[in-house]
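Omission of a single protein chain aside, the complex is shown with its protein chains in their original locations.
Here is chain A:
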Amino acid sequence: MGVDYYALELDLTDDGPNIQEVLAELTGQRTVPNVFVNGTHVGGYDKTFQAYKSGSLQNLLEDRIDDTEVYDYDLIVIGGGSGGLACSKEAASLGKKVMVLDYVVPTPSGTSWGLGGTCVNVGCIPKKLMHQAALLGQALQDSRKFGWECDEQVKHNWDTMVEAIQNYIGSLNWGYRVSLREKTVTYLNAYAEFIEPHKIKATNRKRQETFHTAQTFVLATGERPRYLGIPGDKEYCITSDDLFSLPYCPGKTLIVGASYVALECAGFLAGIGLDVTVMVRSILLRGFDQEMAERAGAYMETHGVKFIRKFVPTQIERLEEGMPGRLKVVAQSTEGPEIVEGEYNTVLIAIGRDACTRNIGLDKIGVKINEKNGKIPVNDEEQTNVPHVYAIGDILDGKLELTPVAIQAGKLLARRLFGGSFEKCDYVNVPTTVFTPLEYGCCGLPEERAIGEYGKESIEVYHTLFWPLEWTVPGRDNNTCYAKIICNKHDKNRVLGFHVLGPNAGEITQGFGAAIKCGLTKELLDETIGIHPTCAEVFTTLEVSKSSGKDITQAGC
């Protein structure tokens, strides 16, 4: 190109190693060549060659500034979870210069984790694996009825399970780092805060600060568990952030909360043989279909999980230190002066999650948040009130807190920003599943909301109880698994809501989620021939409506 350049050979300067350290902190790049043009960091060999091919290298050399200022990056993503990683990788694959920052503030107990966000480290992944551990325990019991002869009492080893799960999570953390490097996304393990509209300060765990600018920002900082705000909560209690890597078996556990986190944790802890109590302030699974929530809860109760309903803890005291120790919990009724006390080895708080939006400098740049819950209102293109700042994932106000939603939103956002696409994320009819001991899968509206939106006379609910074939031989609960669909009478009996309580509910629901996207109706379901013998086939032969009042108790096949 005939351009003069200055080359500083780091292996030939005394200060080389120091310079290399500083370069790494400034740019996230440890290797050489590390290229700067007119003060702007370009990157290593690959990025420089890419800039040469795309013409931006020439722009930099000629100090050519069009309407836009020259920023360090095209895109900075704050948060390396499901949404953040999907968005940054997509933007990089579209040829953009991207940085992603991820930082885990340790829990009060000191727990921390690697790249990947909540889902991978302290959410969906370890949850489902522990749920599986519990299901296998049940399967071992059932197996005797099928002829497997096992004399010994089967016990569960907490440490073995946690080690195996953490090992798998470690490989995922590593996999994400390799993936980001391969896609030339710059990754910084640092806490990001806005200091100016296009500039952030990044602080790593050694408290070193670096500064970075970008044309566009995406907030994907996710949430953390909320505490009770009573004496002893942060000092003695744990949350889901701590549970999945707990270096000792939690023992006799009290779970405070009625969220799906609370019920799922209670479920698998009881499933591996622990003494579990759930303390619920009011209703189970707020926001979900309440009939289904109560049925899921009832199953847990008949299978050994104790419920203390309409109480809230007021005080946690430590009686004995240890791993686990012994804690005393005092709780107050929500309906009167009654007090209950209990002793537990572990208290797990699962009353909700708060968005990580309060301490990242959003006030400095004018991004509006919902003061009540800290979440960020966005338009249907995930744009905040500040045009160059977007947000995705759990922190969105009024949107679903699910990994696949964040991933989809992140990918589509990147494609709209940099790929010339116009496709927006569809938040309607997203299927989901609660992995309680008896799983609950759903897509569409809860019955209460369908009644509220369409009116009771406009909807027809078809339902049935069913007995999975695999449960017959071991003599497991009959008339417990339940299926229902909610249909719109004024629109060809279009399925507005799909609900199933039974084994493998997630696997069952996924397909119906696609069918609902295609406009599934009761007639189409009836025309579909079932697969026999399965649980899912009940949806192809639903006959009894709630309005008819007919009995759905099963006598047997």
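As a working rule, contacts are C-beta pairs under 8 Å (C-beta built on N, C-alpha and C of every residue); 3 or more make two chains touch, one makes a residue touch a chain; residues count from 1.
Here is the rule we go by: contacts and distances are computed from a predicted model.
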Identity of the absent chain, which is to be given by its UniProt protein name, from "Translation initiation factor eIF2B subunit beta", "proline--tRNA ligase", "Thioredoxin domain-containing protein 17" or "EKC/KEOPS complex subunit CGI121": "Thioredoxin domain-containing protein 17"
Sole residue of A:N18, A:T31 or A:N157 that reaches the chain not shown, by the stated touch rule: A:T31
Listed residues A:R177, A:K201, A:K424 or A:K546, member touching the removed chain: A:R177
Interface residues of chain A (partner: the chain not displayed): 30-31, 44, 167-168, 170-171, 173-174, 177-178, 181-182
